[in-house]
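Below is one structure; the comments refer to it alone.
Taken from a larger complex, these chains appear in their original positions, while the remainder are omitted.
A and B label the chains in the order they appear, each numbered from 1.
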């Protein structure tokens, strides 16, 4: 019975890992990504002033992971833009989210139950991207373990890693923080996921790839759905990280991400809130404003 | 008679599209480009303090289109620098424009009738670059229509698209504006041209490439010569764009480019003038100072 259960789970994991992402899961990815772009302060004004800049930002949010991974591996950064159907679908989502009359589309997708489903579907795509990125890098560099982690990391984090430059495209410049200095939950999770998938690819983790994809997807989807439902930024890694960083790196206990009582000398205006919290506050104000 | 006229025009378009750009047209391109660099506030001081930085900026102005297109297509960004004669010619223009005794070379090329001829010749090169860029991208990605438009766009716009970083090289940093957020006439025209050439390459525009090159060159050259002669920034696209953007994107009527009565919240010091107008004002002051 247990063996049967395991076989079924193994089969399920196999099927799950081979499932096509386009169009349903990719659509969810585009909707949630461009929704986060809409929450950014000033992005709606930019969409009125300069639709081209707004569209480019939306494309960075949707395809930033592919762009970065291609840059890392020395390919054409806009290679993914050969998939016209994907670009057209993302463009349609961008247009509906920013320009739909009465903001109807936004109100639909921002409705919490629907949003939670979309967030869960997005995490399926994220995990798949990390796995694919590590695999692609392994194919190019059989023993390049650092390269595999880098590529998996950028595939998972996407535009967040180049947020400074994406904001610059919208005329915003905040050099005092960036996604590596102050990692959000998804960026950290992408890093850990990239490490796990690299260990699996190098056969140091005794688990099949499809099982790892399934488990990691469930973990990410659960965390993100809970965090979105509770509007919280509490990372599940916080406690472990706090202790590990304190032991290995002498970081102050009590969370490096949310506690900046001792700002470094070179960052005069130390953010007391992380970029996520600043966005969240702006997001709540925008939600009220958009409705 | 009409058929003869058409045949002659067709032949003329063919001959025109195959005409070599080097050295005459390329020389005009380098002169006008580095002239615009010289108009930038602070560039003359940089040329005294750091000739290397000044030369690099001049090379970005002259070859930025090739650099960006190569980056887009995943090639070496400095691939064009293998053409030593082109680099030497551009370097000679840079040296003469910045360091010629009594500023003689500058006074020659800035003399309006000569400048207008050079501006017209530059547009011949720009159009040819857009067409070549779209063709090159088509060769790499047969159905990558977005890629063709991107590459044509960057070939036409050149350094303008990376103006923030070119300025950074000179120690200037203006993050509140960029060429995509506030498009100048040539950048917009490059975008429209790239779209037209892509439609032609995909056989959706029932016109031969040589005819399109001829027509687009005539249009660009005429517009730029008139705008340069009148020191104006009035774009011929302004009226149509205004209406299209109002209908599709809800932009305020009356020009998104030159009217910033309602600055976006994220851009505290909203430029009431576009970068072109700011440069033009500085340009006039510099013209007086240089004479």
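One rule holds in what follows: a contact is a pair of C-beta atoms (placed from the backbone, for glycine too) under 8 Å apart; a residue touches a chain by one contact, two chains touch by 3 or more.
These figures come from a predicted structure and were not determined experimentally.
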item: Full complex stoichiometry in copies [only 2 chains shown in place]; value: 3
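Just so it is clear, only the chains that are shown with their structure count from here on.
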item: Inter-centroid spacing, subunit B versus subunit A (mean Cα positions, whole Å); value: 36
item: Contacting residues of subunit A [partner subunit B, same complex]; value: 41-42, 45-53, 56, 70, 74-79, 81-82, 84, 87, 98-99, 168-173
item: Residues of subunit B touching subunit A in the complex; value: 71-74, 140-141, 143-147, 150, 164, 175-178, 180-183, 191, 245, 248-252, 256, 262, 264-267
